[in-house]
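Here the complex is missing a single protein chain, while all its other protein chains stay put.
Each chain gets a letter, A and B, in the order it is written, and its residues are counted from 1.
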Amino acid sequence: MAVQLDDAVEKAAPRIGKGGAPPAGRGTGSRRSRVARGTPYLLLLPALLATAVFLGWPMVRNILLSFQTLNMKELIQHLTVWTGTGNFQEILGSGEFWRVTVRTIVFTGVNVVLIMVLGVLIGLLLARLGKKMRLTLSVALVLAWAMPVIAATTVFQWLFDSRYGVANWVLDQLGWHSMAHYDWVGTQLSTFFVITLLIVWQSLPFVALNLYAATTTIPKELYEAARMDGAGTWKVFTSVTFPFLKPFFLATTFLEVIWVFKAFPQIFAINKGGPDRLTETLPIYAFTEGVGNLHFGMGAAISLLTILVLLGMTAYYLRLTLKQEEDEL
Amino acid sequence: MKRGLIAATAVAGMLVSVAACGSSGNSTDGADGFKGQKLTVWVMDGSNPAQWTEQVSKEFKKKTGATVDFQVQQWEGIQQKLTTALSEDTPPDVVEIGNTQTAAYAKAGALLDLGDLKKEIGSDWSDTFNKAAMADGKQYALPWYAGNRVVMYNKKIWADAGIKGTPKTRSALFKDLDTIKQKTQAEPLYLPGQNWYFFDGLTIGTGADLVKKDGGKWVSNLGDPKVAKAMDIYKTYQSFSTAPKNKDEATPQQAEVFAKGKTGAIIAMGYEAATAVKANPKIKDDIGFFTIPGETEAKPEGVFLGGSNFAVAGGSQKQDLAKAFLKVALSKKADAQMVKEVGWTPKSPDLADAAKGNPAAEAAAPAAAKSGGTTPLIPQWAAVENVPNPIKNYMTAVLSGKTPADAAKAVDAEINKRLAQQ
Partner (left out) sequence: MKRSLAGRIWPNATAIVLAIGFVFPVYWMFNTAFKPTGDIISDVPVWFPVNGTFEHFVTAVNAPNFWTLAGNSVLVTVLAVGLSLLIALCGSFAISRMRFKGRKGILLTFMVAQMAPWEVMVISIYMIVRDADLLNSLVPLTFFYMLMVLPFTLLTLRGYVAAVPKELEESAMVDGCSRRQAFVKVVFPLLAPGLMATSLFGFITAWNEFPLVLVLNKEPAKGTLPLWLSQFQSQFGDDWGATMAAASIFAIPILILFLFLQRKAVGGLTAGAVKG
C-alpha cells in the first residue's frame, strides 16, 4: 500500500499543468464556472457529512461527558450530573496523568524509531534480493502484516508464557538457564519489551513493503549517476534515496506515530497495563479509568487530553503539510 | 424526548415507573396471561449445566406457558455489557450477577427488590449464601449457586510419596507437600501467585478485613497484620510451587497443568476436575479431593464462597414473569439438580443429600458451613476487583520479596481511589 505518496511523485515529475497547460476546470461560460466552483464541495459533501455525523457528533457528546459525572448509576438511570471542570482538575492534579504522558511519549518515540529504521533497512534489503528471495520475504512480511491484531496478541501472550512459552524454552536451551521460567510481564521493562516486539513485528511490513515499492519509483539514472561519482551504499542512500523519498518518510512517520500512540489491544492484552499499571499508555489509562472502572466522565476527559498530546506530537508534520499545500495546485 | 423525561424525573421517577410495571399483571398464577411470551435470561458462560437448563425450561413452560431464552454471556467485557444493558428500554429480564458484584448494581438502582419472593421460597437458605444477595438490608437478588475451593490432589503421586490418608491440619498438609518434594519428581503443588480467591479465603480464616471505615469512608485495610498473616500462609503454600508468581490460576488453566500428572495438588473448584479429565482422560482415576485444612482439626481453612445470584432488571417489562421464572429456577428441585450436576455447595440443609456421591462437593461442604465467607459486602467493592486488580499486584509483590507492609502501601492508594468511586 502506498502511503500518501503524492508528494514523492510530484517531486519526481512536476506536473505540466503547473507551468504550461491551463488548470483544469477553468470553464468557458459563467454558468459552467459556477458549477465548477461548486463541484469540489459536492464531491466532499458525503465525506464531510459522514465525518460530522459519525465522528463529530460522538466527539461533541464525549466533550459534554467530560464535564459530567457519569458512573454506573448515572448511566443506568439516565441521569445527567454536571461537575464543571472537576474531572479535568482531578486528572491534571494527579501525578499519574503526567507520568503516563511522559511514558507514552517515550514509548511512542522508541517504537517509531525502531520501526522506521528497521523498516527502511528491510525495504532496502528487499530491493537488493533476487526475485525468489524477495518473494519469500515479501510473503512472510504480508503474513505478519495481515495477522489480525486480536489473533496476534493472543499468540504473543502464548509465545512468552512463563511456563510453557517457546521463548523461554529456547533461551533455556541456548544456555541461558535463568530464563527457564522467566516471567516476561513481571517488570515494567520486560513487559514493554514484549509489547514493543509485538508492535514492531506488526508494523515493519507496512514500512518495509512500502519503502521497497517507493524505491522502485526512483529513476535508475539517479543511482547510476551517484555510483559513477563513486558513492558507497550509505552515500547513495543519503544523496539519492532519502532526499527523493523524504515526503514518504515524513508521511509514514506521521502515521506510525499515530498508530503506535493509539496502540490499544496490543498493550491491553499482554498485561492489561500491568504490572502495577506501569505499562499503561494514555489510551489504556483513559480506558481503565473510564470504561474499566465505569467512570465514563473521567475517561472522556482523559481521552480529550490524550488527543491534545497527540496533536502536540504531530504538530510539526501537520504544519508542514499545510504549508506545502499552499504551494501546490 | 423520552430520555430527557426520565433524566428529569430522576430516581423517584425510576422507582415509580418500576412500581407501575410491577403492578401490570397481578394474578399470581397467571398461567394464561403469560402464554406465548418469551423471557430473556442472561447466564454466564459455564454457569448453567445442561440437565438443569432443560429441566427448568420445561418446568417454566408448563407453569407459565411462556418460554425462556437463556442467553449465554462471555466474560470478556461483561461489566460494560451488563451496565449498558441495564440502562436500555428492553433489558434482559433476569440476569446472573456474580455475588461480589451484586451490591454495586443494586446501589446503582438497576435491580428490583425481591424481598417478598425471598420470604416465599428461600426461608431456609443459609445466611452466608444470602448475605451476598443483599444490599442496604434489602433483597436485590436471590442466591443461585456458590461453591468453595478444595484441595484437588493426585492420589498416585501421594501414594508414591508414601503418604497415607489426607491431612487434617495445615501443618500436616505442608509436611505432606514436603514429603512429595523429597520423595518424588512431581511438583508438590501448582499455585500461581495470583489465586486471589484462595487468598481471600485465607484472610477470612485469619479474621482479617480487607477494608475499614475511616471517617465515614471505606479505605483499604491491606496493611493490617491479619492480612499479612494470611499472605504469609499463602507464601508458604506457594513455596511448594514453581508456578509463575504474577499469573492467576486461569493462565494457563491450572487443571490442564494438573492433567499432565506431574503435579501433586492444586487448590481448585470441584468442576475443574472435568477440565483435567478432558485434557487427559487417563488422569480420571487419580483425582481425589479433601477439605483445605485449617490451623486446627476442628475448623477448616477459611474459604471464599464464590458464586452467582439471579436478579430481575428494574427496567424489565415482564417482572411478574421474571418472578415466576425465579420460583422455578430456584425451587428445591432445581437447586438439588445444580448441587448434583456441578457439585455446588448446598445452600440449605435439606440439599445435603444431593451432594452425596460427589466427592468434590463433599470435601467442600465442611469448610463452607464452618468457615465460609465472601469479599467485603459493600457496593464499592466491585470496583476494586476490576482489572487490573490491585490485590493481585499486592500478592505478586509479596511473593517476589517485598514485605507485606510495603506491598500494601504500594497499592493502598489505588484501592482507596476505587473505593471512593461511585
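As a convention for this text, a residue touches a chain if its C-beta (ideal position, glycine included) is under 8 Å from a C-beta of that chain, and two chains touch if they have at least 3 such contacts.
Since the structure is predicted, the reported quantities are computational estimates derived from the model, not experimental observations.
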Candidate in contact with the missing chain, chosen from A:92, A:113, A:151 or A:225: A:151
Looking at the full complex, which residue from B:56, B:243 or B:257 touches the chain that isn't shown here? B:257
Absent-chain interface residues of chain A come out as 1-7, 9-10, 12-13, 15-17, 21, 23-25, 37, 39-41, 43-44, 46-48, 50-51, 53-55, 57-59, 61-62, 65, 70, 75, 122, 125, 128-130, 133-134, 136-152, 154-156, 158-159, 164, 166, 169, 201, 204-205, 209, 212-213, 216-217, 255, 258, 262, 264-265, 283, 286-287, 290-291, 296, 299-300, 302-303, 306-307, 310-311, 314, 318, 321-322, 325-326, 329
On chain B, where is the contact patch with the chain that was removed from view? 1, 3, 44-46, 71-72, 74-77, 80-81, 84-85, 87-89, 249-257, 259-260, 272, 275, 278-280
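Assume only the chains that are shown with their structure count from here on.
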Measure off the straight-line distance from the CA centroid of chain A to the CA centroid of chain B, and report it in whole Å. 41
So, in the complex, the side of chain A touching chain B is made of residues 71-73, 75-80, 157, 161-164, 181, 183, 185-186, 272-277, 288, 291-295
In their complex, what parts of chain B are in touch with chain A? 3, 6-7, 10-11, 14, 79-80, 83-84, 86-87, 104-105, 107-110, 242-247, 251-252, 257, 383, 386-388, 393, 396-397, 400, 410-411, 414, 418, 421-422
